[in-house]
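One protein chain omitted, others in place.
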Amino acid sequence: MTTFVATVVGSICFAVLAPIVGCFLDGLDRKISAGMQGRVGPKLMQPYWDVRKLLQKEKMSVNTVEGTYIACALFFAIVAGGLFYSGGNFLLCTLVITLSSLFFIMAAYSTRSPFAEVGAARETLQVMSYEPMVIFTAVGMYMIAGTFDVAGLFDMRHPLICYGWPIFLGLLFILTIKLRKSPFDISSSHHAHQELVKGITTEMSGPTLARVQILHWCENVLFLGWTGMFFLSAGPASLIVALVFVALVYFLEIWIDNNFARVKWQVMLKWAWIVALVAGGINIAVLAFA
Amino acid sequence: MVHIGFLVCLPLVAAVLLSLVRANKARNAIVYVSAALIAADSLWLCFSQMGTQGVYFTFSSSAVDAVCTLASIAIGACIIAYAVRYKNVWAGILAVVQLVGSLVFDFTLAHTASVEQGLYFDSLSLIMAFIIGIIGTGICVYAIGYMEDFQKEHEGEKDRRPTLFAIMFLFLSAMYVIVFSNNMVWAFTGWEVTTLCSFLLIGYTKTDEAIRNAFRQIIMNIAGGLGFLAALYYSAGVMGTLDFSQFLQMGMIAPALVVLPVTCLTFAGLTKAAQMPFHTWLLGAMVAPTPTSALLHSSTMVKAGVFLLIKLAPLYALSVIPSMLAILVGGITFCLASFMAISQSNAKRVLAYSTIANLGLIVACAGVGTPEAVWAAIFLVIFHAVAKSLLFLCVGTAEHHIGSRNIEDMDLLFERMPKLARLMMLGIMTMFIAPFGMLVSKWATLVSIIDAQQVALIVLLAFGSAATFMFWAKWLGKLSGIAAEQEDVELTVHKSEWIALYAMAGLIVVLCALLPVVSDCSVLPYLQSVYGSVGAPIGNDLLWLMSVLVIVVAIVLFAGLNRQPKDVRKASVYMSGVSVNSEARTFINSMSGETEATSRNMYLENIFGEKTIKPIGEIACTLLIIAAFAVSLSLSISVLF
Partner (left out) sequence: MSFMSKSPWVIHYDASSCNGCDIEVLATLCPGFDAERFGVINTGNPKHADIFLVTGSVNSRNIHVIREIYNQMPEPKAVIACGCCACEGGVFHDCYNVIGGVDRAIPVDVYAPGCAVRPEALIDAIVEAEKVLEEKYEAMKKGEHAPVIPLDAPVLKKGA
């Protein structure tokens, strides 16, 4: 029962706070990217204005179900976030966020738009590419901490990173896919001029697109939380350390985004799996046998 | 015990009746009535004995032994006759070896080891009885409507439906024999009967391909049956017992003694559960009519194999060699079969590969042998049975109404067959996504294999699961496409088909939502009776959380998607220019003509094609099996002499 209440309360808090944090991070991203490109860039509030504008636009859709699928995707992303930030089960969190991705993919497929379909197919490839590493992360956490509960990490003497740094590096690699950053933004890019128009979101417009945007903010906050999790240990000081490292990781992702050209899916799949096998496999083997 | 007798005999009686009756109406009536009776009695048995720790009946009968001997002779004679008729040397040789082997056994060793308690049931066999009684009979009901269409499509061919229905009911009876027999000889007879039945069902259409695939099935499964027979020889000759529960107890006390028979039984289980390198028989079985494939896949044949392995699980926890054999073969099969499923566009082949993969996972779980792993294995069995049979039946119905079983042709099914598409989506989601049962079981699998420190299996599971997402998600995507008003071709679906489909779908939702209850009332009692006190690998609080999410998804699927928002402007699909017709996806090309935009799903043939993956799996698994036999043989020799 306590799990249930904690998840519900956590989800409500996440639903309120994650979009705010995510929006701020997105603004920061655009500002820093502009700086790296020698531009002034938009105001920090720009992502917020974008979404407010999208919400005010006309409701337009190619079918009746697209909006329902996106609402589901958003709902499950919030549940996943609530699970994680209320200190709940990490593995369940990864499973629920996969469900959210599935609804997102189905929304794109349901439009039968050629661009959206190719985008959705690539999105499934992306999920397939990062999924092994996500499972290894959960496995590594369980082997080191003895629990899947995020709250349990606060009882540890040493943070996860001490025994799980290869897994952390692997997670960083697939984080680029999850945050939809170049070179792995193959299903949909937040920059213009993609060969797929807007890939998976091509047919989504107005309020639906706004929800997709909020979905991405929530996802970003959640995934950054996954990286921060590696630095948690007993004592409140570890939270500050975690936040510092999360900021560093985010900066690193922006830097990667600005410095690498998009790759083909074959390259993404190959390297994501190789990294997962080497980083995850070896780390887990060492944890099991050493 | 009356119930066991009833469940074994009623399908037999029905089978005899069905093989004699030629009138359609009478046949349908018999099928409905006996299916209802079997289902009702299975349910009654399950609920009245819920949570049982196992009940053993003192029952031995020389009459039953004689029937078993006669059945062996009949099976051998039948296969030899077919082998002679179709000039298949291997099947003939194997059948002769098996016939001679089982006759020699029946007249010599079988009498040295008498079995007091011939019949039993525990919570696991009740779960199996539930699956056979509900899903097996559901498939039989479905077959009424399906075979009517099938017969129409094959106009002018001989109506062999009496045989088909008779074999299906015989199948059910044999399954009950397997799950309720404590006497290993009786279980073996049931085992061989299922082999023969599936041989006849696969060859049902008598085309060249069907006959070829049927023989492949029979060769592989007789080889497995010989493994079972070898275990019987060892058990009776060396250990002096044919009582399965005694066999297990002796094995727990002296694991070194039972290494060889357990390896033999594992081999038998692997063939029946279509693990690599024996997976090809199950792919070949796809030529059969759909109810046959559903019956083979979900409720009977393959589940018999994993049932045996789950029973052996406590021994795997103690003896390394058969355990590693099951874990590695199961794990490799899970991973590689999932890979190969990506490259398939034929819906039934995708289902077949996914079945092989999931059976691999069950086999691996059984091989780990810890109580948590067995918990996961049993749930995998339950959810795989319901979800897969729903999917097979959906594909069968779709095939008759859209004329294809190719996934690419299922575009727009959401509109052409709205109810069927939603059922199919439910089935697919149950197979691979949280919060549905299969994924909960996979989660439990993961927990149990981490606890057991099976690194190789963790890696195989991680990559296999990723591939699973890919092939299911793209199929789901194809189903969910919506254009404009399409011709509704659903109206001609038979009523019997809807009954079966909705029963399965309802069962899925109920089972997923009540997962913690099933765990407490059925699965944990079994684990308790085998391992002593144990807990589930996943806490009930989390399971209830999943239940809530299941209900949310079910509501969205069956209610949320029917919503018709009012103030939404309908726009055409973006085609980089002038679209002519959004529904047909045509646009004006650069020559002012019309071009249709087409897109296919990705099948990644170059990476995950059968040509690349299959040899790897076959060689690896064959070597594993040979190595396991060699080591366990030498171990046994050193123990015995």
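Order of writing sets the labels: A and B. Residues in every chain begin at 1.
Quick note on the criterion: contacts are C-beta pairs under 8 Å (C-beta built on N, C-alpha and C of every residue); 3 or more make two chains touch, one makes a residue touch a chain.
Because the structure is a prediction, the values reported are computed rather than measured.
Q: Among A:Arg52, A:His158 or A:Lys264, which one touches the chain that has been omitted from the display?
A: Missing-chain contact among the listed residues: A:Arg52.
Q: Among B:Gln117, B:Gln453 or B:Ser579, single out the residue that touches the unshown chain.
A: B:Ser579
Q: What does the interface between chain A and the hidden chain look like in terms of residue numbers?
A: Touching the missing chain: residues 30, 34, 37-43, 46, 49-50, 52-53, 56-60, 192-194, 197-198, 201-206, 209.
Q: Spell out, residue by residue, where the missing chain touches chain B.
A: 569, 571-572, 574, 577-579, 588, 592
The criterion applied here is as follows: only the chains that are shown with their structure count from here on.
Q: Show me the residue ranges of chain A that touch chain B in the complex, using the header's touch definition.
A: Interface residues on the chain A side: 1-4, 7, 58-65, 67-69, 72, 75-76, 79, 89, 91-92, 95-96, 98-99, 102, 105-106, 108-115, 117-118, 120-121, 124-125, 127-129, 131-132, 135-136, 138-139, 142-143, 197, 202-203, 205, 266, 269, 273, 276-277, 280-281, 284-285, 288-289.
Q: So in the complex, which bits of chain B are touching chain A?
A: 411-412, 414, 429, 433-435, 439, 443, 446-447, 450, 453, 455, 458-459, 461-463, 465-467, 469-470, 473-474, 476-478, 480-483, 539, 541-542, 544-546, 548-549, 552-553, 556, 560-561, 563-565, 567-576, 582, 585, 597-599, 601-602, 607
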